[in-house]
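Here we show just some of the chains, and they stay where they sit in the whole.
We call the chains A and B, going by the order they appear; numbering starts again at 1 in every chain.
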Amino acid sequence: MTQKRKIFNDPVYGFVTVPYGLLLQLIDHPYFQRLRRIRQVGLSHFVYPGALHTRFHHALGALHLMQEAIEVLRFKGADITEEEAEAACVAILLHDIGHGPYSHALEHTLIDLHHEDLSLLFMQELNQQMEGKLELAIRIFSDQYPKQFLHQLVSGQLDMDRMDYLNRDSFFTGVSEGVIGYDRIIKMLAVHDGELVVEEKGIYSIEKFLLARRLMYWQVYLHKTCVAAEQMLIHVLKRATQLARSGVALECPRDLSWFLHGGAAHVDDVSVVLQHFARLDDSDIAAALKAWVYSDDFLLSYLSSALLDRRLFRLEWLTMPATEAYQKEICEKLSPHFSPDVDISSLVFGGKESNRPYDEAKDQIKILFKNGNVLPIEKCSDVPLFTQLVTKYYLCYPKLF
Amino acid sequence: MTQKRKIFNDPVYGFVTVPYGLLLQLIDHPYFQRLRRIRQVGLSHFVYPGALHTRFHHALGALHLMQEAIEVLRFKGADITEEEAEAACVAILLHDIGHGPYSHALEHTLIDLHHEDLSLLFMQELNQQMEGKLELAIRIFSDQYPKQFLHQLVSGQLDMDRMDYLNRDSFFTGVSEGVIGYDRIIKMLAVHDGELVVEEKGIYSIEKFLLARRLMYWQVYLHKTCVAAEQMLIHVLKRATQLARSGVALECPRDLSWFLHGGAAHVDDVSVVLQHFARLDDSDIAAALKAWVYSDDFLLSYLSSALLDRRLFRLEWLTMPATEAYQKEICEKLSPHFSPDVDISSLVFGGKESNRPYDEAKDQIKILFKNGNVLPIEKCSDVPLFTQLVTKYYLCYPKLF
């Protein structure tokens, strides 16, 4: 009997191939199609105009890498049944389905749930709709399955999520230095005592991968202009929430409005929250910003139009939190540019960002030597592995002087 | 004195470099920033998920190629002053500024002006705002300038617009077969009697360019699923216009609403129309579709939710227009899937698409031979050049049987 597969074009890998059946049903589901409207790296396109790729494409890419990883591991003798292979594919396909619009910025602003918890809720909901077909995928996703390496492929130091996003983000931003040897790393993966390990020959590639990750953090994800834009977005939504909850009428798409008015907090039935959440995407934020330009509220209108027209705030990195004196100095310099009734301090945001490329306390990368020994990479690499948490403070304000 | 340039990352060319001054002021203008929210190939991302690139990025790319072309032509002795070089750069940067959201589909639905006329209106408006600095660019853009080759670089068979979009669209769709030798073609350009010509050695590259263009038309721009999605979008907006003008209340972003209610037709002052148009972008269409899902009007709601969840219609290519009998047959097959009060025929769209990669009647590609002779390419190529208009008819309807 002739089987069928659907082929998706992907500038990163050429093609992603998906067999007809459960995986394609999930892709066709409105929950998943919604990811077409949620960008992978939020506001980074303000700095890297090509970075418009979506979580939809990322999920397909991660699925592609999972298929490759399974093929490699099976060839090396790992025992992976057809059911397990499909479940691991389902788990990686849906690993990010709980992401909302601009979730790096808006998590905890719109809803007090982490995106991984939301992903799990979505999977459980889909599992019900599909009569239990996602049971095994859910067990793998939530690390409840004995063959631990399957979970590690979905969520771990070297999971297919990271492999794809580093690769994809560097492709679409054009930051060629973020390129990783994903295909080489995957070819070096193996299973040892039920855990994912990397063959000795892959050490240099792993070191390179960790440096690339660090570089992408500071050059893309935490680029000062991107952080500034995110802070502006967070503050515009906080202000909208404040106004909404104090009864001010706001032009706003209906599901976003429901969240701004505190819907998620007032409703106990998580499935109701999920229905609203499943209708949110980047276009709601864009529509809201475009409407709020006309608001009477100065802060709401000022930030909205600044975001729309890309008049982004300046962000200064500092080695420690900005002193009150320095904040006051900034406010004084800004003051002549605004009418006297504006509260300048509401336009000056302080905060911090941190990054640790390799947190060996959480989950170790293990190297398998030819003689059968297994060692964590920090014990066998002759370079430092960025295990330290790097924290930077910032102050962010209108670029008017 | 140290000059400055701003660098934009571009996955296609690596970097695009823009000198401080007029060009950067134009890029920073809200009219131009708006292009960040207008996709280059509209709904093609439904088939090619990577094709989310915007007219903003395309305009920067075309500017980059213009800089290269000017450098090449100058090196070969073409007389191009600093002012002319800047004006040609301005003209290519703004050549597409008159595009609205999904303009391939929506031109003539929202506004009865061609995007090139709108681009000219925008340039004139910007020229006023910038005290006449765009005079020369406007003359070049509208082919009023004696050095005709400058206009041909902006708009002609081998203009920097086409060079960039074929290149960029094939990059982001992942259709590697659309790749053209843009850098080789540019290196082969020359000026002869005030006109743009191609050196003899470039013939193969031009033939390849024409075939790539043809391939991109049928494989991307006129891909059957893309045409189906466009038809759905056209019909949803036609329906909304109908409802709006008959007084039905419609949830809709305000500037889009202004157009649906016939604003553009009722207002004489073109600058008022322009102000509204300058606030339209793809996000308005997305917001409208998301709101219309809840409409009481069946057609509006059905099409909107079908687009949102990607339940795209089937499109059949036909060698002649669909007969009435065939249309009736289709309606009968669809009928059992809808309630009796639905007008099925409103869900069945007929039409046609045409393409002619090289229309030598309009503008010829001329080849310069070593001996100084110049011939149109159709006289010196030993392959056929796709000068024929190819027309395909279609019928498009819900994929329910």
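As a convention for this text, a residue touches a chain if its C-beta (ideal position, glycine included) is under 8 Å from a C-beta of that chain, and two chains touch if they have at least 3 such contacts.
Keep in mind that what you see is a predicted model, and the values were worked out from it rather than measured.
Peer 1: If you can see 2 copies, how many does the complete assembly in this structure contain?
Peer 2: So the full homo-oligomer, as given in this file, consists of 4 copies.
Definition applied: only the chains that are shown with their structure count from here on.
Peer 1: Take the average of all CA coordinates in subunit A, do the same for subunit B, and state the distance between these two points in whole angstrom.
Peer 2: Roughly 32 Å separates the two chain centres.
Peer 1: Write out the stretch or stretches of subunit B touching subunit A in their complex.
Peer 2: My answer: residues 8-12, 14-15, 28, 30, 33, 36-37, 45, 47-50, 52-54, 56-57, 60, 171-176, 251, 253-254, 279, 281, 283-284, 286-287, 290-291, 294, 308-310.
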